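Of the protein chains in this complex, all but one are displayed in their positions.
Right after this comes chain A.
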Amino acid sequence: MLKLPVYLDNNATTPMDPRVLEAMLPYFTEHFGNAASRNHPFGWEAEEAVDYAREQVAKLVGADAKEIIFTSGATEGDNLGIKGVYEMYATKGNHIITCTTEHKAVLDTCKHIEKTGGEVTYLQVQPDGLIDLKELEAAIKPTTILIAIMYANNEIGVVQPVKEISAIARKHGVLFFTDATQAVGKIPVDVQKDGIDIMAFTGHKMYGPKGVGAIYVRRKNPRVKVTAQMDGGGHERGMRSGTLNVPGIVGFGKACEICRLDMEKDTAHIKVLRDKLENSLLQIEESYLNGNKEHRLPHVSNISFKYVEGEGLLMGFNKNIALSSGSACTSASLEPSYVLKALGLGDDLAHSSLRFGLSRFTTEEQIDYTIEQITNTVNKLREMSPLWEMFKEGIDINTIEWAHH
């Protein structure tokens, strides 16, 4: 049975797993205590639940529970991880290396640091979206304190060579931070094997609740510290003050446990559907896959349909299929996706892109329906597109002098 509308925007957020909700519910009502209340059973229950969740979260990423600091989400984690290192290690240096395709939470944090006297190198990515390791190593200088490179990209799903990056960081005595928001829960992430020093991630991208996330901060080899970005009661080993969001944390913990136990099964299911979707859509003339095909999250695909504009395309089916586009028209800034532009895509291809993000709840019927709807809409809009007509007549649209406005 086809269930509409189809949700394929799971990189934006995932639906919460009913098992997660079930785990959370008692902590809104009967077990409502403050985890910091040390002197009565309400507090003890809450603290116990948080400790249990901390174990669940730590286990998913191969960390020790003590290394998990709960936050409000990945944006806070990115801020705390990067600004926290910048302030804590100020005597050691002020230089940070990141890349141009990071999430805005990382890029804007780096811009903030530049305003306060820090120095940031923004590495370009290669046309497949991956950074060049030689460029990374060459960018390191005596003042470099941090390399901040995301685990997997939110728009194109490419997975950076994290192990190689951490090896370079180690070799030069530089800390390695990674925004693993899209990767944790989807692919195996292990802070030990991957050599990660600080890592931000969040619940709502992995079937957990919104408003809760975590930052991993290494305690051994080396022992890492970050300066708190919020003053208060000194919760979370002094790194993140604020009363703990107990129901959220319980749900986040449960979501991590389910992801750990079901990852193999989920991935097998999702990858088959993603590949079916992608292979079918790439059959459409003049459609292009964006980003590296091999080093990529199993649930993500980003495709440009040349000569068709993304928002116009979405409009053909967005009552029934939820998707994102790299088109300027779908963003507040009216600029096309900076990630796609960083790959060297022309603005026209960036405007023509769709991002697909599947989940454990996506069904084959939904994928078949999506393939049909998109194919029909692309064909319909191309019949209406002057650029398609020119292409078919053999006119190179790049040779036309367009009036820019």
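Points to keep in mind about this one:
Definition applied: a residue touches a chain if its C-beta (ideal position, glycine included) is under 8 Å from a C-beta of that chain, and two chains touch if they have at least 3 such contacts; residues count from 1.
Keep this in mind: contacts and distances are computed from a predicted model.
Its record in UniProt calls the unshown chain "Iron-sulfur cluster assembly scaffold protein IscU", which is the match among "Aspartyl/glutamyl-tRNA(Asn/Gln) amidotransferase subunit C", "General L-amino acid transport system permease protein AapQ", "Iron-sulfur cluster assembly scaffold protein IscU" or "Sarcosine oxidase subunit delta". Interface note for the absent chain: among A:D194, A:E236 or A:E309, the touching residue is A:E309. Set against the missing chain, the residues A:G62, A:G242 or A:G346 yield one that touches it, A:G346.
Looking at chain A, the residues touching the absent chain are 307-312, 315-316, 327-329, 334, 336, 346-348, 351, 383-389, 397, 402-405.
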